[in-house]
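Every protein chain of the complex appears in place save one, which is left out.
Should a chain be cited, it is by its letter among A and B, assigned in written order, with residues numbered from 1 in that chain.
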Amino acid sequence: MDAAQEFVIEVSGLVTHYGDRKILDGIDLQVRRGEIMVIMGGSGSGKSTLLRHLLGHQCPTSGAIRLLGTDIAGASRKTLYAIRRRLGVAFQGGALFSSLSVGDNIALPLREHTRLDEDTIRIMTRLKLEMVNLAGTEDLMPAQLSGGMLKRAGLARALINDPELLFFDEPSAGLDPVVSAELDELILRLRDVMHMTILVVTHELDSAFKIADRITVLDQGRILITGTVDEVRHSDNPRVQDLLHRRPAANHADPDAYFRRLVAGHLVPGR
Amino acid sequence: MFAAVARLGNNVFYYVEQTGMMMLFLLQAFGRILTPPYRLAPIVRQIHFIGARSTLVIAVAGTFTGMVVALQFYDTLVRFGSVALLGSAVALGIIRELGPVLTALVVIGRAGSAICAEIGIMRTDQQIEALDCMAIDPFRFVIEPKLVAGLVAVPILTCFFDVVGIFGGYLVGVVLFGVSEASYFQGMIDTVGWHDVLMGLTKSVIFGLLIVWIAAARGFLLHRDRAAGFGAEAVGRSTTNAVVLSIICVLVADYLVSALML
Partner (left out) sequence: MNRRSIEFVVGLFVIAGLVAFLYLAMRIGGLEWPDHNHYHLTARFSSASGLKQGAFVELAGVRVGKVSAIDLDPDSYEAVVTIELPKRIRLQEDTIASIRTAGIIGDRYIKLTPGGADDYLADGDEITDTESAINIEELVSKYIFESGGKQTAKR
C-alpha cells in the first residue's frame, strides 16, 4: 500500500444532535497522510463540533470516525488514550495550565508518558520553543505571556512528542497579521520537514488559502464542498461564494420570511 | 397551568440529572484513588493549600470558639453550682460538634471555593480537554490529589481546632473565672470517651470528602450545567452554588452522623 495514499482520518456518515437539534448531518471526510486539510465555515457551521468528535470528546449519534486506522466512536478510554498519544492538539487559547511554568507545560506529556531523564526533557522543550519562536520563555508563567505567545506555546506542547497527526483550532484568530503569517509558515514547514498530517479548523480565508492542500467547507452541519484551493475558489455553489466574498447570508433570504421572523410572536401592526 | 407543571418537571429532571452526574464523578474519582499509580508530590501540594495554609485561621477560630463556649457554659453552670462540669461541657461540645462543623465551614470558605473556581476555569479554558487530548487522565491529574488532600487535611485541621478550642475554654474558665485547673481537665478526662473522639473524627473525614467532592465536581461539570451559563460568569455562579451546597450537605451529614453514633 502506498503510504502517501493512506487515510489518516476517515469520517463516514457522521450525524450528531444537541438535544433535538441536528448539529452535523452526514459528514464524510478523508484526510490523507502528509496533507494539510483545512476545515472552514462560519460560526455555527458545526466545525467546532466536528473537531470535538475527531478528538473523541463527543460521541456521534451515528457514523464512524477512524483515526490512524482505529475507530474511536464509542471506543474505550484505553484505546482512545493509546491513539491520543500519537496526536497533537493545539487549542485556540493555548490551554496552558496556569499553575505550571511555560517549560513545565510543554514538558508535561514527556514527563507523563516517557521515562526520559530531566536533561533530555529540558533540551527537547527548548527545541520546540525555538521552533515556535519562543526561545527563553520556559521559566515564565503563562499569565506573563500575550495571547499570541500562549497560542504558540500551546503549539509547542502539541508538538513535543512529534505527533503523526496535528489538530490546530483557529491558528490565526486574535493574532496580528505578522504573527499569523509566521504561524502559517510554521504549519507548512511541519508538513514539509516532518511529514506531519495537519488538520486546521479556521474561519480566516487568507490563512486557509495559503496553507491548505485541500479545503472542506462546512455550512449548517453539512459539507458544501471538499477540494483543492482552486476547486473551492472556482466553485459555483452560492453559499461557498458568499463565504469567500464575505457576503452576509441574509442577501439570499426570502424577504417575506425575514419579515415573518422579525414579527414572530407579535401582532403585525396595521392589521 | 400546564406551563407550571412542565417547568416543575423540568426542574426535577435537572436536579436528578445533576445528582447523577455528581455521583458518577465521585465513583470515577474513587476508582482512581483505589488503583495505582500513586504520586505523592501533587498530594503534598494540595495538603499544603487546603490544610497547612488554613492552620492560622483554624487556630484563631478554635480559640475564640472555645472561649465563647466556656463563657456561655460558665454563665449557665454557675447558677446550678456545677462549675466543675465546665471542662466536660466545653470538651464534649467542641470534640463532637463544633470542631468538625466549624472547621468544615472554614475549609469551604478558604479552599472549597478556590477549588471550584480553579477547576471551573480549567474547564472553560479547555485545559481539561487539553489534558484529555494529551492522554493524561484529568481525574488522576486534577481531581485525585485534591480529594486525597481533603481526606487528610480536614481531620488534621479538626484536631487542631479541638485542641486549641479546649485551650480557649481553659483561658476563659480557669484564667478568667478561676475554675480550678484540676477540675477543668479532670472533668474532661472523666467524661470524654474514645467514642466521642471517634465521632468527631468520623465527621471530619466525611466533611473533608464532601467539601472537595462538591467543589471539584461543580467546577469539573461546569459545561454540563445549563443553569450556570457561560464563561467567567458560569465560574462565579458555580462557585457560589458549590459553597452553598457544601454548607448544606455538611450540616445535614452532621445531623445524620450524630443520630447514628450517639
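By our rule, a contact is a pair of C-beta atoms (placed from the backbone, for glycine too) under 8 Å apart; a residue touches a chain by one contact, two chains touch by 3 or more.
Note that the structure is a prediction, hence the values are computed from the model and not measured.
*Asks:* Taking the complete complex into account, which shown chains does the hidden chain touch?
*Replies:* B
*Asks:* Looking at the whole complex, which of B:6, B:52, B:227 or B:256 touches the chain that is not displayed?
*Replies:* The single option touching the absent chain is B:52.
*Asks:* With the missing chain put back, one of B:160, B:207 or B:220 would touch it. Which one?
*Replies:* Checking each option in B:160, B:207 or B:220, the one touching the absent chain turns out to be B:160.
*Asks:* So which bits of chain B touch the chain we can't see?
*Replies:* 41, 44-45, 47-48, 51-52, 55, 91, 95, 152-153, 155-157, 159-160, 162-163, 166, 188-190, 192-194, 196-197, 200-201
The definition used in the following text is that only the chains that are shown with their structure count from here on.
*Asks:* State, to the nearest whole Å, the distance from the C-alpha centre of chain A to the C-alpha centre of chain B.
*Replies:* The separation of the two C-alpha centroids amounts to 42 Å.
*Asks:* For the complex, give me every residue of chain A touching chain B.
*Replies:* 55, 57, 77, 81-82, 84-85, 87, 89, 91-93, 95-98, 108-109, 112-113, 154, 157, 167
*Asks:* Spell out the residues on chain B that touch chain A in their complex, using ranges where they run on.
*Replies:* Residues of chain B touching chain A: 121-122, 125-127, 129-130, 132-137.
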